[in-house]
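The structure follows.
Omission of a single protein chain aside, the complex is shown with its protein chains in their original locations.
As written, the chain order gives the labels A and B, with residue 1 at the start of each chain.
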Amino acid sequence: MHAENEKNSKIIEFAALGLMVPIITFGIYVIAHGHLTPGGGFQGGAIMATAFALLFVSLGKKAIESIKGEVLVALECIALIGFIGIAFLGMGNTFFFNFLANSGVLFGEKVPFGPNSGIFSSAGVIPLMNFFVGLEVCCGLTLIFFLIFKGAD
Amino acid sequence: MILNSYFLAVALLSLVGFYALVFRSNMIKITMGLAIIASAVNLFLISLGYRYCGIAPIFTDAPIDPSQSQLKMVLPVPQALTLTSIVISLAVTALMLSLSVLLYRKTKSLDIRDIKEALSND
Partner (left out) sequence: MIEFFSTNGIALLIAVPLLSAFLTPLFEKINRFLRNLYIIFSVIVTVTIGFFVSYTIFVSGTLVYTLGATEPGLTMPSGLRVPVRIVLVADAFSAFMILSSSIIFFVSTIYSFGSIRKGFGKYFSLFFIMAASVFGILCTGDLFNLFVFIEILSISSTGLIAFRKEKPLSLISAYNYLIVSAVASLMILFGIGILYGQYGMLNIAAVSRAIKFSFVDVFAMVLLIAGLAMKCGSVPMHFWVPDAYGRAPSAVTAFLVVSSQASLYALFRVSFMLFAGFSLIQLVALAIITFGLLSMFIGVTMALVQKDIKRLMAYHAVSQTGYMLLGVGVGLFSINTTFYSHGLLAMEGGIFHIINHALYKGLLFLTAGAIIYATKERDLNKIGGIARKMPFTTIFFIIGAAAIAGLPPTNGFASKFLIYESVFVFNPLLSIIAVIVSMLTLISFVKIFCSAFLGPEREELKNIKEVPKPMLVAMSLLALCIISFGLFPDSVLKAIIEPAAKALLSQGAYLEAVF
């Protein structure tokens, strides 16, 4: 917990802000390549949330005041609705049906058999779901850190 | 035999976790005990699918004809199970910690037996 009059040095604050950029970029990379590498929404989201945890630890009260819990809750809800919404869109066949795979439209390219480097625009709805899961996990974990730091009821 | 040593680790870890759960009364330590048991179960699941010198199970790394290839992949399903169970144990840990925070603020104590006694006296 942060004491009120305690102040971190400028170096720590600056380094934390600087580190946020590569951490979030890496998180987005892990989410975006979730269908091609061992990774995905949860892992990438957790990585992104560590950036916010770093922010809370280094900036203390300043960071807590600049973030609104309600926004995080709303984003989380939107992400989960997006996830379930995509599952509902497959309802023409069955729930969770991958209607974009091999369709040629969005993320719809076929992946050839045999060892290859993988095509980014493949796997249908899975990258979209990874994106929503990533957003959800990032917001959820940030919300947990936020509430524990802030100590709200 | 030496390859099965992870089952020993699973047993040891769950014993450590149960010890913390049963004999400790500090709420943070109880949470840690539960997290240790969860890791033991995760280790068990992941070791079920492990194959010696296997590679990550990714579709684009798979050879066209598996029977001709020396390449071995670990089982993907236990990894998916482990990931799900990690997510769930994360949620449980977060919930337990937040309950501990709330209880600490109300009673100024982290010891669950003390809290129970204090509350039953009221």
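As a convention for this text, a residue touches a chain if its C-beta (ideal position, glycine included) is under 8 Å from a C-beta of that chain, and two chains touch if they have at least 3 such contacts.
Computed from a prediction, not measured in an experiment: that's the story for all the values here.
*Asks:* Based on the whole assembly, the unshown chain contacts which displayed chains?
*Replies:* A, B
*Asks:* In the complete complex, the non-displayed chain touches which residues of chain B?
*Replies:* Output for chain B: 21, 27, 30, 34, 37-38, 41, 44-45, 48, 77-78, 81, 84-85, 88, 91-92, 95-96, 99-100, 102-103, 106-107, 112, 115-116, 119.
*Asks:* Which chain A residues would touch the chain omitted from the figure, given the whole complex?
*Replies:* Touching the chain left out of view, chain A contributes residues 70, 73-74, 76-78, 80-81, 84-85, 87-88, 90-91, 93-98, 153.
Operating definition for what follows: only the chains that are shown with their structure count from here on.
*Asks:* Taking each chain's centre as the mean of its CA atoms, how far is chain A from chain B in angstrom?
*Replies:* 22
*Asks:* Mind pulling up the chain A residues that touch chain B in the complex?
*Replies:* Per the touch definition, chain A meets chain B at residues 36-38, 42, 111, 113-118, 144, 147-148, 151, 153.
*Asks:* Spell out the residues on chain B that touch chain A in their complex, using ranges where they run on.
*Replies:* Against chain A, the touching part of chain B is residues 56, 58-64, 79, 83, 87, 94, 97-98, 101-102, 105.
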